[in-house]
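Complex shown without one protein chain; remaining protein chains in place.
Our next item is chain A:
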Amino acid sequence: MKKSWFGTPLQRREALEGYLWISPWVIGFLVFSLGPIIASFYLSFTQYKIGGTPIWIGLENYQEAFFRDKLFWPSLGRTAYYSVVTVFVGVFLSLLAAMLLNQNLRGRSVFRAMYYLPSLTPVVAMAILWAWLLQPQVGLVNYLLYQVGIDGPGWLTSRQWAIPSIILISLWSSIGGGRMIIFLAGLQGVPKEMYESAEIDGANAVQRFFHITLPLISPVILFNLILGVIGSFSVFSLAYVATDGGPNYATWFFMLHLYYNAFSYFQMGYASALAWIFFVIIFILSYLQIKLSDRWVYYEFA
């Protein structure tokens, strides 16, 4: 797309109109994305409480985060733990669910609806509902476990089980959601003739999966992995509603740390430094995934 600025008057007019049409996005991008990123970068080097003026303190906030803040590293570690499990297990199970629903089953649309419903449930309702299901004494989950002779844990109220509980809730709500539908779209994009000819050549179901399905949907897997990592690293609402970071900081994820620093302690400068650290982590993780993807993602038209 090489276009000179000095095109014909008609081309200039078309360009001008084009800019006008996309101008809402351009303004929105500058005001709500690029501007805030630059502002948070600046604020991250300042001490700033609401109402006062930002005081330049150089790298102080970053030193505070890395060396003195006792909640920083644990919150990051917890987030990473949560993220690794939900992304790998979640993407894998979503793919399995999509493959199941891609079969020629009767009542497929009913199953599809059943799987999709949890992801439509508002996060607060979801958290409340699960807090009740996982209630240690009268919750349904422990009752069912009791039926098969297992003494269920305290779930959200136990330090050890709190994160696994959050993982469970988040998997329930996300396996059959948008990610599964994107996989479904990918699976339906695989030409049926390829399976047919492979079968004629004597390939069994497992071979067909590894040699046809997997390579052809690998771009979709990458897409879901990248968005999955971003989504899981941003875990906030679920933990905020279900446990509020507890018990005893067991579910104090990175975003809760940022939220409390910004909106409870009003440490806007420090919170900005945390936001920037988060931004860099997400950037590196996405970059690494894209770089490493050269080795396993197959592009039809590459």
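Note that contacts are C-beta pairs under 8 Å (C-beta built on N, C-alpha and C of every residue); 3 or more make two chains touch, one makes a residue touch a chain; residues count from 1.
Everything below uses one rule, namely that contacts and distances are computed from a predicted model.
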UniProt protein name of the chain not shown, from "Glycolate oxidase subunit GlcD", "Phosphotransferase family protein", "CRISPR-associated endonuclease Cas1" or "Carbohydrate ABC transporter permease": "Carbohydrate ABC transporter permease"
Residue touching the undisplayed chain, where the options are A:45, A:82, A:115 or A:155: A:115
Residue of A:143, A:210 or A:296 touching the missing chain in the full complex: A:143
Residue touching the undisplayed chain, where the options are A:62, A:81, A:223 or A:249: A:223
Contact partner of the left-out chain, one of A:27, A:55, A:150 or A:292: A:27
Contacts of chain A with the absent chain, listed as residue ranges: 1, 3, 5, 11, 14-22, 24-29, 31-33, 35-37, 39-40, 43, 50, 97, 100-101, 103-105, 109-118, 120-126, 128-130, 132-133, 137-138, 140, 143, 146, 172, 176, 178, 181-182, 184-186, 188-189, 192, 195-196, 199, 217, 219-220, 222-223, 226-227, 230-231, 233-234, 236-237, 240-241, 255, 258, 262-263, 268, 271-272, 275-276, 278-279, 282, 286
